[in-house]
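The structure's right below; bear with me while I get my questions together.
Complex shown without one protein chain; remaining protein chains in place.
Just so it is clear, A and B label the chains in written order, and each chain counts residues from 1 on its own.
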Amino acid sequence: MTDDHVYLTLAESDHEAEARWAYGTGFADPLLGVDTALAPDVDGADLSLYCQMLGDDALILSQRLIEWCTRAPELEEEVALANLGLDLLGQARLLLSRAGQADGSGRGEDDFAYWRPEHEFRNVRLVEVANGDFAFSVARLLLFATARGALYELLAGAPDPVLRAVAVRGAKELAYHQEYATAWTLRLGDGTAYSAERMQAGLDAVWPLLDELFTPHEVELRLGVDPTALREPVLAALAEVITEARLTVPTALPLARIGGRAGRDGVHTEALGPLLAEFQSVAREHPGATW
Amino acid sequence: MVQQEQSALEERFDAVVAAEQRIEPRDWMPDAYRATLVRQIAQHAHSEIIGMQPEGNWLTRAPSLRRKAILLAKAQDEAGHGLYLYAAAETLGVDRAELTEKLISGRQKYSSIFNYPTLTFADVGVIGWLVDGAAICNQVPLCRCSYGPYARAMVRVCKEESFHQRQGYELLMTLMRGTEGQRRMVRDAVDRWWWPSLMMFGPPDGDSPNTAQSMAWRIKRHTNDELRQRFVDMTVPQAEHLGVTLPDPALSWNEERGSWDFGEPDWSELQQVIKGNGPCNAERIDRRRAAHEDGAWVREAAVAYAAKQEERNV
Partner (left out) sequence: MSDMSWPLYEVFVRPRRGLNHVHVGSLHAADDRMALLAARDLYTRRNEGVSLWVVRSNAITASTPDEKDPFFEPSGDKVYRHPTFYDIPEDVPHI
């Protein structure tokens, strides 16, 4: 132990140092030991679509979080926001990979992320709208993390082993996201007059997009993972935070659907097109290339 | 009497440094030593933070999810490195807010390399390989710097930086094995980044008046030219292995020296970039200033909330 280099002593404590890195040789497979065989009573096409729904939510929100990079209100928040983005990106990768296994197409995570057209993206509209200011982003994160955390707890009993594994791991990550978003909602809501105004405006703006997270798609119903059950506990949890932040729980009506369809059906806002154009641009410039 | 005390303090300081011991924050130190460290550590911290921008430019467009995750983790590391370094600077009695102010008003510098644009995704790989590689050459000796907090911060920075270099090189190997379009991107990026990377070590020894004092204080361990040579010797075989040609016709093995001879960088270009005329100087500072100013109301709200909470708890 070298006493004048604290981090050397810290480094000594790990036997799998490499596993800590997002890259490097020792990357630990999060699905290690998980039986990836499809359960016989689960429809592969349905499971694939469901994995795309949850995977796209995580993927698109991580892209929005990434847009904060070099623009955060303080350097400590740069690190925190990147962490949230990395967690969601990690979940998206597992879920999209599973989607390609489930439907038997053998498509990988990148096939889904880079080569699907917009109308095949299944994310809710909440995650795709532009970032707005920090209060708006915090409001969106609060809604998403609260709802997704609750869903992952529910999915700990899902019919698919990979989905279960993602949910168990993701629930811990989402608990942190919720803690982060809650803390900032309180600070902004109960901070200065201006920040309270911004936080309220942020909540009012994202509120109409919340309902989609509780509106079941036929695929979800067939898989027995009805998100309707989340509505009450999530609304109660949100109301508690918003009240503690001395703000008003918005009463705005849900954003209208189009002919009964919305994000889960591949019908989006105008925000998704430009996001994907940027996201997919390099990959599409080099068809067939590996990176 | 006072003078006697002063010289006793100086003697003790010199003895600690000469014995390869560390100077710690509350120790007496010469004013010029403190000022040199503040300037160097602040510049280093600013470089990490500004350095997030050129690569951050490709975060939203990274062509695979794995590369996206790696790049995001790397940008996060850089923010972390900036923070460790600002923390080290603060032990010398300066405030981070003050340093940030000096950065965005142009009164403190950051590494000129970040004033060059990233034009293709291959730039991400070349920055990892050459820019982070050059940074490692500069930084490894700093782990033995005489100022304790700086040395300790550098231990961690270097550990993480070596992974950055590896990911860069691995990306380039992948691209060189890929399509002709990908290989072209790599060659173009190497052509653009090679000379600026050599300039990262600073002006030639003859034009670097502060080096001698920094070496006497054990802040610096090697001269600019020594480090530049070390970098070239390390990099040439890597370039050969990669299958790229470094854009220097004067590059040749010198049997006698056991080192590579190389050409002279265009120092007038470096001077231009340092003086603020680099391709991206204005954008880099503007972005940093915008983030700082746009975030002011958020930071203020957090302070106001903390004050209210404290009041309520009384």
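Here is the rule we use: a contact is a pair of C-beta atoms (placed from the backbone, for glycine too) under 8 Å apart; a residue touches a chain by one contact, two chains touch by 3 or more.
Here the structure is a predicted model, which is why all the values come from computation and not from measurement.
J.: In the complete complex, the chain left out here touches which of the visible ones?
T.: Looking at the entire complex, the absent chain's contacts are A, B.
J.: In the complete assembly, which of B:27, B:207 or B:266 touches the absent chain?
T.: B:27
J.: Given that one chain is not shown, which residue among B:58, B:84 or B:129 touches it?
T.: B:84
J.: For the chain left out of this view, which of A:48, A:83, A:146 or A:280 touches it?
T.: A:83
J.: If the missing chain were put back, which residues of chain A would it touch?
T.: So the residues of chain A touching the unseen chain are 6-7, 9-11, 13-14, 17, 20-21, 74, 76, 79-80, 83, 176, 179-180, 183, 187.
J.: On chain B, where is the contact patch with the chain that was removed from view?
T.: Output for chain B: 24, 26-28, 76-77, 80, 83-84, 87-88, 90-91, 95-98, 101, 149, 152-153, 296, 299-300, 302-303, 305-306, 309.
Just so we're on the same page, only the chains that are shown with their structure count from here on.
J.: Would you kindly tell me how far, in whole Å, the mean C-alpha position of chain B lies from that of chain A?
T.: 33
J.: Which of the residues in chain A end up touching chain B in this complex?
T.: Within the complex, chain A contacts chain B at residues 4-8, 11, 21-24, 59, 63, 66-67, 69-79, 82-83, 85-86, 89-90, 92-93, 96, 109-110, 113-114, 133-134, 186-188, 190-192, 194-195, 198, 278-279, 281-283, 285-286, 288-291.
J.: Where on chain B does chain A make contact in their complex?
T.: Residues 22, 49, 52-53, 56, 58-70, 72-73, 75-76, 79-80, 82-83, 86, 121, 143, 148, 151-152, 155-156, 159, 163, 166-167, 170-171, 174-175, 178-179, 181-182, 287-288, 290-291, 294-306, 308 of chain B touch chain A in their complex.
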